[in-house]
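A single protein chain has been omitted; all remaining protein chains appear in their positions.
For chain A:
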Amino acid sequence: MSPHCPAQILIIAKEPVAGRVKTRLTPPFSPRQAAALAEAALRDSLRAVSATPATQRLLALDGLPGGWLPAGFVIIPQRGTSLDERLAAAFSDAHRLRPDPVVLIGMDTPQVTPALLGEAVDALERHDAVYGPAADGGFWLLGLRRPDPALLLGVPMSHPETGKLQLDRLDRAGLTVHLLPELTDVDTAADAAIVAAHAPDSHFAATFRALGR
């Protein structure tokens, strides 16, 4: 394990199929448009991960890969039903394939940069956990030096207090936590406008503009 890239990076994502992703963007967008935005956000997230030094890059995927997948990712399926179960399983499975610390992000923050991801990876050299709060009260990134399902299971994931409850859980386990800057994750059309404005050079912003927004 190189001291300069001590962690692996895991993206948890859904295959961008119309009607199955970003349903909270419809309306104002059509299911096909919402899927195009989801695919763009996924491409941006994958690109940022590709550009960040890591011991392994994984995609915990619900569905099948498509032309949007760059080379160099190990795909694992999602397990479980609720999001806390799926996150816990993704951490465990990644860690079983390769026993390095794991940094996890979703596909809803296309503005994420290699610098932010690199900070998260590096933070796990000195901290037990790294945490990126999302503007909606949840989180956009969670990194764990020693993944353990008990750190996630039972945390209500789509709740205004999700972030606080997750941080409390890490705290009660006695973990030291490095905090990252807050990002907006794309849930509603209003979020999409904010994120597109913050990352004008992203696939996401280009797709958003192409849809006339």
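One rule holds in what follows: a contact is a pair of C-beta atoms (placed from the backbone, for glycine too) under 8 Å apart; a residue touches a chain by one contact, two chains touch by 3 or more; residues count from 1.
The rule is simple: contacts and distances are computed from a predicted model.
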Chain not displayed: protein name in its UniProt record ("Ion-translocating oxidoreductase complex subunit D", "SAM-dependent methyltransferase", "Peroxiredoxin" or "Iron-regulated ABC transporter permease protein SufD"): "SAM-dependent methyltransferase"
Hidden partner chain, touching residue among A:51, A:97 or A:115: A:97
Of A:65, A:99 or A:200, the one touching the omitted chain in the full complex: A:65
Which of A:32, A:79 or A:164 contacts the chain that the document leaves out: A:79
Option from A:17, A:153 or A:193 whose C-beta touches the chain left out: A:17
Hidden partner interface residues of chain A, rising order: 17, 61, 63-67, 69, 74-77, 79, 89, 92-93, 96-97
